[in-house]
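Handing you this structure, nothing more for now.
Moving on to chain A:
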Amino acid sequence: MLTSDGFIRILNLLSVGVLVTGMLILWRRSLLSAVQIFGVQSLLLALMAVWIAFYTGAAHLYLIAFLVAAIKAVAIPVLLSRIIRRLDVYTEIEPYIGVATSLLVGAGLVVVAYFVMQPVADATNLPTHNALPLAFAMVLLGLFITVSRKKAVTQILGFLVLENGIFMLAVLATYGVPTIVEIGVFLDLFVGILIMEVLVYRINQTFESVDTHVLDELRG
Partner candidate 1 sequence: MWDMIRKIRQVGILTEPLPPFPAEYTQQDPQVELVGGELQQRTRILLGRSLHIRQVDAGSDNAAELEIIALGNPYYDMERFGLHIVASPRHADCLMVTGPVTRNMALPLLRTYEATPDPKIVVAVGDAARDGGIFRGSYAIIGGVDQVVPVDLYIPGDPPTPLELLTGMLIALDRYRGKSSRRE
Partner candidate 2 sequence: MFDATLVLIVLVAIHLAGAVAVYLTRQESLLTRQLNGIFGIAGGVMALILALIGLQRNLPGSGSTVLLSLEGVMPFAPLEFTLDRLSSFFLLLIAVVGIPVSLYSIDYMREYVSHPDQPGAHAYNLGLFGVAYQIFILSMILVVLASTTFTFLFLWELMALASYFLVVFEHRHRDTQEAGTLYLIMTHLGFVALFIGFMLLSGPALVGNTTLSFSELRISALALPSTQRDIVFLLMFIGFGSKAGMIPFHVWLPQAHPAAPSPVSALMSGVMIKLGIYGLLRITLDLLGGGPGWWGGLILVVGGASALYGILYALVDHNLKRLLAYSSVENAGIILLASGAALVFWSAGNTALATLALVGALYHILNHGVFKSLLFMGAGAVLQSTHTLDMESLGGLIKRMPWTALFFLVGSVSIAALPPFNGFVGEWIILQSLLLSLALPSQGAHIFLTLGLGALALTGGLVAAAFVKAFGISFLALPRSAQADQATEAPRLMRWAMGINAVLCLLLGLLATLLLPALQGISRAYLGPDQPTVGLAISGLEVRTGTDFGSLSPLLLGILLALLALIALWGLRLAGINELTRRSMTWACGRFTLSPRMEYTATAFANPLKRIFAFLYQPVRALTIETPGASPHFAQDISYRNPVRLWFEEYLYGPVARGIVWLARRASLVQHGSLHLYLTYILSILVILLVLTRG
């Protein structure tokens, strides 16, 4: 059995890794590499879940970790890469907010996350509590990606980062929500991504672009 101190260190390391991957997604313009980084992030999350499961003995987390690895680290990146290749959109050109500014805003959002999540972190004496604000920072980062990027694929990616943040929050704060709910959430997520994929194809067909800023005909 590990000491709680060692457990926390490794957990924090993983958390920071997740955050760094989040920042990397903000930084990279190449969509393919962003998708790959997302895969890495999901993998780190799966590892985190395994690690917590291993430490706390919460058996259902193994299943969850497997699902994360299978769906988020493998299936979804494959799906997104396929879209990118088929539609031939490899880079995010001219996002609304430039890379440098994005990184600054990202840092700011992390600070906000710490400020907001402090009571939650304080409320528990779980060994994981220090990493909780990072999870929420991921949520805000994900939202920020959807706000600032133009390509539909990147927006999907932002949404996925947001989902990862929520997952991380759940794992860190409560060692995962009950399995049935978690499975339901994954199902929703997967179906949601499939639907978004179909929509992206249709939008590309109709509008001959997947830049979502062309979608502004409905006003007032």
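Picked so that all candidates are chains of the complex that A comes from, given by their letters.
Here is the rule we go by: contacts are C-beta pairs under 8 Å (C-beta built on N, C-alpha and C of every residue); 3 or more make two chains touch, one makes a residue touch a chain; residues count from 1.
What you see is a predicted model, and the numbers here were worked out from it, not measured in a lab.
What touches chain A in this complex, out of the candidates 1 or 2, is 2. Interface residues of chain A facing candidate 2 in the complex, by the touch rule stated above, are 96, 112, 115-116, 118-119, 140, 143-144, 146-148, 150, 155, 212-213, 215-220.
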